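Every protein chain except one is present and positioned as in the full complex.
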Amino acid sequence: MRFATDRIQAFSDGVFAIAITLLVLDLHVPPREEGKSLLHELGREWPSYSAYVVSFLVIGIIWVNHHQMLDTVRVVDRPALFANLALLGVVSAIPFPTRLLADYLTAGWDGSVAAAVYGSTMLAMSIAFSVLWLVITRERAALLAEHLDAATARRAVLRFGVGFLVYLAAIALAFASAPAALVLHGLIALYYCFDQLRTPAPV
Amino acid sequence: MRFATDRIQAFSDGVFAIAITLLVLDLHVPPREEGKSLLHELGREWPSYSAYVVSFLVIGIIWVNHHQMLDTVRVVDRPALFANLALLGVVSAIPFPTRLLADYLTAGWDGSVAAAVYGSTMLAMSIAFSVLWLVITRERAALLAEHLDAATARRAVLRFGVGFLVYLAAIALAFASAPAALVLHGLIALYYCFDQLRTPAPV
Amino acid sequence: MRFATDRIQAFSDGVFAIAITLLVLDLHVPPREEGKSLLHELGREWPSYSAYVVSFLVIGIIWVNHHQMLDTVRVVDRPALFANLALLGVVSAIPFPTRLLADYLTAGWDGSVAAAVYGSTMLAMSIAFSVLWLVITRERAALLAEHLDAATARRAVLRFGVGFLVYLAAIALAFASAPAALVLHGLIALYYCFDQLRTPAPV
Partner (left out) sequence: MRFATDRIQAFSDGVFAIAITLLVLDLHVPPREEGKSLLHELGREWPSYSAYVVSFLVIGIIWVNHHQMLDTVRVVDRPALFANLALLGVVSAIPFPTRLLADYLTAGWDGSVAAAVYGSTMLAMSIAFSVLWLVITRERAALLAEHLDAATARRAVLRFGVGFLVYLAAIALAFASAPAALVLHGLIALYYCFDQLRTPAPV
């Protein structure tokens, strides 16, 4: 049995939308205490805000890419369905490493551990995304819309490889400096944003 | 590549629906304690209820307006997609300043800080909304439904400008009185409700 | 401008689905402690389970009814949109009185207060539902599908009236016994379930 992509998209959109919105639950309101300035306390929460912004961008971009990928196919079969479920599993888990990184960003070695966990989640997401792409494009004739030719598919796989290397670098950087690793994740996300923006629209 | 507006709407609707429903998680049930009256304790939570109602109205109205805006276009391109993502980023963050304002509304200077953060979020939302509008309407011929003429588009931009001024005023008012600023936000929301209600239906 | 009902339904479905699923966050796992039996501790949480089941049924039934109501109209106008928003406001708030009732069900007078708050929420929901119905059906010619005749519309209004009285009775009963009031809410929900089930299907 095959599934129309619009049902998969609807369920996936739900998971993306919830994961991206649940991030806000980890922005802590400092407890009201005598002799403490709220402005100062809020200022100390910068790791939470940074982690929030980066994870929001990351999930947002995966959503855009996921969307575009599913728009190129008419139906998905069972293996694609489960590959998609694996990707959603990683996406829905993102609030956890985000929280972890926010809480431990300035904690020395533990901060590095937290940043490495965050980077590993991104790597897992990137692998799950590539697997989904390979599963979806493996049956060219039956599944693909005509406008996706072999060259495009190959270029995509190449880009995935670069993605893996970058995420591996971010994991390595975590052990030098957790904040630097978070900055790198932010830069990767921004790169993908602008890359998306300048790609010519073939329609 | 262009995206059909219905997919953008589905994802956006998800984020709006979740953000508006997550607000309820910040209505606290007072802990059960000897010698305390629940009615009295609930009464003390009025800042939470007020902030809840105002933020619910705000998100509800943005949803209505967002909806109407996307109904005027047939497809959105990549820049519009990311402008929309920026707006959703602000919307999904609204539960945080709401919680902050609820907890600090009566805390003197800290209350002013909290109300200013709340007002700044509304200002950011209003800017993100205007940017989305400008991005969507920049390519008249390709993107717009016919019934949106140049005059309407210009009038909308004018209204955005007024919106900025009002939100700036609310931020300023926060430093005089946090509760007064919350009341102003409630009034702005109500104004938009009734404004929506009396606008003649052109369709 | 009018809105196609399917967009309203999608947003409303999102709010219903989230509110009904957020209820689970208030089922507490007892903290692990020496010398305490989990089975016994879980048994003591019966107020949470009862409140969960009743609120789940209530939101489920409102969803079914809301659905059926919107299926009778082709488009909704702005007043209906805001009446719908008011209903969603009450629905999305239901997890709060549920939590309140679960925590205070056995707390004597405070339990009565909690049950009265719960009952008032149901009354507010029922009023919001009736207002939405009246707003939607006020412009017969433009808005209604043909198969909804005047007699049906009038019968519906009558049933709303009975609903108000029953919820008022539940609020009154809260002051005699909070658990009895919760049982009554459960019975009302079950009554609506079976009432729905035996209504002949006119297709």
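The letters A, B and C name the chains in turn, as written, and every chain counts its residues from 1.
Here, a residue touches a chain if its C-beta (ideal position, glycine included) is under 8 Å from a C-beta of that chain, and two chains touch if they have at least 3 such contacts.
Not measured: the values here are computed from a predicted model.
Screening C:Trp63, C:Phe82 or C:Trp133 for touch with the missing chain picks out C:Trp63.
Considering the whole complex, the residue from C:Leu38, C:Val157 or C:Ala172 that touches the absent chain is C:Leu38. The residue from A:Ala93, A:Ile127, A:Ala156 or A:Val183 that touches the chain not shown here is A:Ala93.
The set of chain A residues touching the chain not shown comprises 1-3, 7, 10-11, 14-15, 18-19, 22, 25, 77-79, 81-82, 85, 88-89, 92-96, 99-100, 103-104, 107, 109-110, 113-114, 117. What chain C contributes to its contact with the hidden chain is residues 9-10, 13-14, 16-18, 20-25, 27, 29, 32, 37-39, 42, 52-53, 56, 60, 63-64, 67-68, 71, 193, 196-197, 199, 201-203.
Definition applied: only the chains that are shown with their structure count from here on.
At the interface between chain B and chain C, two copies of one sequence, fewer than half of the residue numbers in use appear on both sides, so the contact is built from largely different positions.
Chain nearest the geometric middle of the protein is B, using mean C-alpha positions.
Taking the mean of the C-alpha atoms as each chain's centre, chain B and chain C sit 26 Å apart.
A straight line joining the Cα centres of chain A and chain C is 37 Å long. Residue positions of chain B with contacts to 2 or more other chains are 10, 14, 18, 22, 25.
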